[in-house]
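Single-structure report; data block below.
One chain of protein is taken out of this complex; the other chains stay put.
When the chains are written out, they are named A, B and C in that same order, and each has its own residue count from 1.
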Amino acid sequence: MSGQHHPEPESYAAIRARAIESLLVEKGLIASDAVDARVQAYEQDIGPLNGARVVAHAWVDPEYRTRLLENGTEAIAEFGYTGAQGAEIVVLGNTPDIQNVVVCTLCSCYPWPVLGLPPTWYKSHAYRARVVIEPRAVLKEFGLELDDVVEVRVWDSNSDIRYMVLPERPSGTEGMTEDQLMALVSRDSMIGVAKAKSPAQVG
Amino acid sequence: MSGQHHPEPESYAAIRARAIESLLVEKGLIASDAVDARVQAYEQDIGPLNGARVVAHAWVDPEYRTRLLENGTEAIAEFGYTGAQGAEIVVLGNTPDIQNVVVCTLCSCYPWPVLGLPPTWYKSHAYRARVVIEPRAVLKEFGLELDDVVEVRVWDSNSDIRYMVLPERPSGTEGMTEDQLMALVSRDSMIGVAKAKSPAQVG
Amino acid sequence: MNGIHDMGGMHGFGPIEIEEDEPVFHQPWEGRVYGIVTTIRDAHDVYGPYGLRSYIESIPPDRYLVASYYEKWMLALENALLAKGLLSKEELEAKTSEYLDNPGAAVPRREDPEATQRVVENIRLRLPLAKDPDADIRPAFQVGDAVKARNINLRGHSRLPRYVRGKVGTIEKLYKIQDFQDHVPESEQGPQPVYSVRFKAEELWGAAAEGNQSLYIDMWESYLESA
Partner (left out) sequence: MNGIHDMGGMHGFGPIEIEEDEPVFHQPWEGRVYGIVTTIRDAHDVYGPYGLRSYIESIPPDRYLVASYYEKWMLALENALLAKGLLSKEELEAKTSEYLDNPGAAVPRREDPEATQRVVENIRLRLPLAKDPDADIRPAFQVGDAVKARNINLRGHSRLPRYVRGKVGTIEKLYKIQDFQDHVPESEQGPQPVYSVRFKAEELWGAAAEGNQSLYIDMWESYLESA
């Protein structure tokens, strides 16, 4: 940003965003440090590690698991994960017979307090269009092939309720601590397009 | 096309079309004069004047009108208007109480032998999307405001049958010849988004 | 196919843009594309059983919405030629580069008066579309019957738009027997009765319907069940 050399020309979108930000600053409609704070919160603090902590805790504490499935919002708030796009969070428990998968076909609604901002594929037209009509084909593209006896439940987040999936605890994790278990809980497993990782996968 | 000066640079589409035509000529897959003939047929010979002749004749000959509404394909073939995109043509007679309107929501199907190739608006996404759900609003944009007692019948040409509208004969045309009447029959009136013109309109 | 082309009833496309006295082709290349698409099939089965339109329907949605009508035709033609192996991607790109570098270069010509004569005759050739019902194919529905359009979500070419699926209408007319056009297994192919079916606007659009309006659409018999 030195003004002297630019390895790549800036995109029109980048230019346009600067024009808008400049005008809003000049008019006193936004505070630059507030924008910084918002960006920083979701780049650094609020992401899928929050959800992974919730999941790992539910794996080791059956009572918490029950609370989490009965009232996700309250149980998640015990960790301080509250706020924007999480006024009401419903947690969907996977079982050997049920795979829950979350989408927002109309938009890209997502439980920010536990998962942060959604990945690009979740916001893609392909995912939004396809997962409600051919979820098994979509899951296969994520590497998840499900047996025919497993029921696939797709949840379309069309209201202001947000959904998070509680993946099954992998086998062979009996002696692991909560912190160790957290490493097995991928973002994708909490959207429902993957299983939690096995200890072997994370080495 | 002198190769020496170009007032405007050619569009990518124009370039691409030349590349395709060149390759197909080189491979002997098309004949240039056949392409010329096809273009010339629809630029010069086959257009809405055909339909206008059919309509004008139906206005002056009640028996022809009956034949036309009963078996459009045969009655239209009496004028030699046959062939591509007209294997089966159904003619829809407007009345004071019924306004028929034609669309092809999935594509842009159109009765070529009587109307030639469709205008851009007929092929537009706006027309295809809107005329089935809000035909009165669409007709209004064409300047046609219909009384509430007039039933609007929209025909979606989804099969290989093609539709043409027989507009009502305007009042004040009693003494006119078929050739004079033809001038009142616009393309749009045969799609159903307009009435036939009044003698005053064509001056 | 639940494709972007199946747009009946969608909002958001804005007003109808009406051009007064528009030419048949706005640019010479549009005419060439039209002429190529419609003459090459006289001699070569380029488009397969579902026609050029199945290739048009397969244009990715984002491209479909920005491409003009004849750009869609050209894209579909390209894809059909590539699929048939009549052109290769490499030669198409190479030739395009040549013309980009030499915009004034002439397109070579190949004259074939006999083929041209056939093309001219084909333009007006009468090919009957439909035939009368016979002992093998008897219409299952009568004029006046209440019918429901089935909820079919074919991945391939289909003539059943989304906006009528699941809706109840009335048989208005029998249009004889026609070949089914949908991309279905071989056992479901072949001729069927086709009906003109009338749907009331309220059935299609609920409270959003304009008053005193109905929609007529052609339905192959396998699209319908008794209502």
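Following the convention adopted for this analysis, a contact is a pair of C-beta atoms (placed from the backbone, for glycine too) under 8 Å apart; a residue touches a chain by one contact, two chains touch by 3 or more.
All values reported here derive from a predicted model rather than from experimental measurement.
Across C:17, C:62, C:91 or C:121, the residue that sits in touch with the chain not pictured is C:62. Per the touch definition above, the residue from A:54, A:91, A:138 or A:181 contacting the chain not shown is A:138.
Touching the omitted chain from chain A are residues 1-4, 6, 9-11, 13-39, 41-43, 46-47, 77, 80, 82-84, 87-88, 103, 105-108, 113, 116-117, 119-121, 123-130, 132-138, 141-142, 148-161.
Although one chain is not displayed, its contacts with chain C can still be listed: residues 1-4, 9-14, 57-58, 60-62, 65-66, 150-155, 162, 166-167, 204-208.
The working rule: only the chains that are shown with their structure count from here on.
The chain with its CA mean position farthest from that of chain C is A. The geometric centre of chain A is 53 Å away from that of chain B, both derived from CA atoms.
Chain A and chain C have Cα centroids separated by 41 Å. In chain C, there is no position where the chain touches two or more neighbouring chains simultaneously.
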